[in-house]
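Showing chain A:
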Amino acid sequence: MERRTFLKASLSGGLLLAAPYIARASANELRIQTWEGYTEPEWLKPFEEKHNVVCRVAFTTSDDDLFTKALASKGADFDVFALNTSLVPRYVKAGLYQPLDRKKLPNYENLAPVFHDNPLTFVDGEVRSLPFAWGSNPLIYDQNYFKTPPESWGVLWDPKLNQQVMMVDDSISAISMTALYLGFEDPFNLNSDQYDAIKKKLIEQKKVLLTYYAGFADGVSLFAQNSVKAMYSMGEPQVKSLKDKGVNAALTIPKEKATGWLDGWMLSPGCRNVELAYAWFDACLAKDTGKSMTTKLGYGNTTDLAANQAAGLTYADKLVWYRMTDDLPLRTKLWNEVKNA
Partner candidate 1 sequence: MISTAAPNESAKQTWSGIYTTRARAARAGLFVLVALVPSVLVLLPTLTFVANSFFVVDNGEIVKTFTLSNYATFFRDAEYWNVFINTLWLCFQVALASLILAYPIAWFIWRLPERYRYGLLFLIILPLFMSYVVKLFAIRSILGLDGFLNQFLVFTGFIDRPYMAFLFSRNAIIAAQTIMFLPYMVLPIFLNLERIPPSLIQASSDLGASAGTTFRHIVLPLSLPGVAGGLVFVFIMSLGDYITPQMVGGMTGHTFGRVVWSQFGVTYDWPLGAAFGVVLVLICTTLVAGVGLLSRQRRI
Partner candidate 2 sequence: MRAAVIADPRTDTSRGTHPDTGPVFMRASSGERGDRTGSAGENCLLLRAISKTYGGEHALHPTDLEVKNGEFLTILGPSGSGKTTILRLVGGFARASSGRIVLDGEDITELPSSKRPCNTVFQDYALFPHKTAADNVGYGLMVRGIPAQKTAAKVSEALRFVGLEGMARKYPSQLSGGQQQRVALARSLICAPRVLLLDEPLSALDADMRRQMQHFLKRIQKEIRTTFIFVTHDQEEAITLSDRIAVMNQGRLEQLGTPSEIYYRPATHFVATFLGDNNIMEATVLTNGALSLPVGPVERPVFHGQGAQAFWAAIRPERISLPKEPVSGSINIPAKVVDVAFSGALTTLRISPIDTPDHTFMVKLTSCRGTEEFTTGSSVLAAFDPADLSFFPRKPS
């Protein structure tokens, strides 16, 4: 969750101040609670004009804030909201959602197969969320060193790359990636034997790691300054930042797969104008919207595969989407133990 926040924050240039707005009952108004970037003028303006409405947008600063806000007002503060789909069960459990009727969404069929019946958003025959944007935690490598992309996360354990590989300092990332590398089926649902194996593997990794990096920009500057050859990435935009610094960097999804994040729209239980909300959802599922977002912001979209292709975002089907885990304390403890070993 942290890296999601970080990614948005770095893209929005630190302007993530949730503007307090005055709720006003109005038929011509749509109240949108979202991460910055999902209400760009390219698709917001045409929507407003077409339906002759005003959209009131409030930006989310963190997953926790969003949940607290939704919980406090039972969803009455906004009509629609965007969130990380891994958190959908949390809202469902708290009753902070309305199931969606796909018949009212002509553009639903635009969704690529991998998103169309995604188990995070389409559960028990209910459409709970509409997949909208995605990204991944790929392996970033130096093309001057690797003539062909590394095939496995195993490069991050390779003794030949001693002091030239990096991992992010984050328990969820590290444990999930190692689980994938070790071939465990579900990196978000692990048993104690698997945890033991992961811990052992992560401690083993410390011998070859240069360092754990702390955040998006930190990883980029460390990679550039210390001739790092490969690292676990916090997201695709790190490649661009590295290239800006003159590093011949590229990303790959290793054969063991990689974790990915998927954001989607949900309908608030406090929605005042459900028709309008559906209209907004349908506009977001339009191929043009997906294309605009990918072109402008570099996120993967869920509808226009050609645009994804053009941006190199061809691997949505190789990702394991983030899901909630109920053993966060255990993971934190394990990670602290690894770092202290």
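The set was built so that all candidates are chains of the complex that A comes from, given by their letters.
The rule we apply is simple: a contact is a pair of C-beta atoms (placed from the backbone, for glycine too) under 8 Å apart; a residue touches a chain by one contact, two chains touch by 3 or more; residues count from 1.
Here the structure is a predicted model, which is why all the values come from computation and not from measurement.
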item: Candidate touching chain A in this complex, from 1 or 2; value: 1
item: Interfacial residue positions of chain A with respect to candidate 1 in the complex; value: 2, 64, 163, 169-172, 206, 209-212, 214, 218, 221-222, 224-227, 328-329, 331-333, 335-337, 339-340
